[in-house]
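All protein chains of the complex are present and in place, except for one that has been dropped.
By written order: A and B. Residues from 1 in each chain.
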Amino acid sequence: MEYVAIVIVLALLQYFAFGLLVGRARGKFNVHAPAITGHPVFERYYRVHQNTLELMIMFIPAIVLFGYWIRPDMGAGIGFVYVIGRFIYLRAYIGDPAQRGLGFALSILPILVLLIGGGIAAILSLL
Amino acid sequence: MEYVAIVIVLALLQYFAFGLLVGRARGKFNVHAPAITGHPVFERYYRVHQNTLELMIMFIPAIVLFGYWIRPDMGAGIGFVYVIGRFIYLRAYIGDPAQRGLGFALSILPILVLLIGGGIAAILSLL
Partner (left out) sequence: MEYVAIVIVLALLQYFAFGLLVGRARGKFNVHAPAITGHPVFERYYRVHQNTLELMIMFIPAIVLFGYWIRPDMGAGIGFVYVIGRFIYLRAYIGDPAQRGLGFALSILPILVLLIGGGIAAILSLL
């Protein structure tokens, strides 16, 4: 499961970096805590971080289940597509939130493959 | 731990479906990203998804700890009550947020049983 662990660490460091971008945007656009609105570009950074959190709670269990019941190296590979997808999502969302579709698809599809694959493998291992 | 894994996958697919409802509500009530306010019914869908995320971070570790240190089949059964509780929460909250009490209780109580049970079992296994 080392490859799975390494991809989880990568995904969490990326998520942490997105959080640093939110902090930087607070200063740059003068949005003081606890406010989470007040400047449209700040709100984009905030939503990218938030949406990444919303996916992370699926991503981590999904890659662990897939890695454990199917194959860890394949799980890590699919998980890496998610990390790339998140970078595309960040770039697109900051430029124009309406363009976030591709990056979102490239992050949610790998998660669904991992989650549904892992779930089916868990069911099959019961039979 | 197969039963625990299957209930985790179910709970995450339910959470994913709640996220799809938020996306649909964005279109229906004309609330464009990155906004998360603007129409009261959209805000209800958003908060249901958000509250489910807030619980999921407790639910997944709790069911794993309970399943590992006590019994996986019992953990999966208690976890299934959480999934039912979340459906009741969704229906009540969308109708009238003030009616969310029962659904919330049926989702948080199973989590607390899993978490505190798993924690006590971990402490006992040290003795």
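Keep this in mind: a residue touches a chain if its C-beta (ideal position, glycine included) is under 8 Å from a C-beta of that chain, and two chains touch if they have at least 3 such contacts.
Everything numeric here is computed off the predicted structure, so don't read it as measured data.
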Taking the full complex into account, find the residue in B:Gly19, B:Pro34, B:Gly103 or B:Gly118 that is in contact with the omitted chain. B:Gly118
Considering the complete complex, identify which of B:Leu65, B:Leu90 or B:Val113 is in touch with the unshown chain. B:Leu65
Listed residues A:Leu13, A:Val41 or A:Leu124, member touching the removed chain: A:Leu13
Which parts of chain A are in contact with the chain that was left out? 2-3, 5-6, 8-10, 12-13, 15-16, 19, 32-36, 49, 53, 56-57, 60
Residue numbers in chain B that touch the chain omitted from display: 40, 43-44, 46-47, 53-54, 57-58, 61-62, 65, 69, 93, 97-98, 100, 112, 115-116, 118-119, 122-123, 125-126
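FYI, only the chains that are shown with their structure count from here on.
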Using only Cα atoms, superpose chain A on chain B and state the rotation angle in degrees, rounded to the nearest 5. 120
List the centre-to-centre spacing of chain A and chain B in whole Å, with centres computed as mean CA coordinates. 19
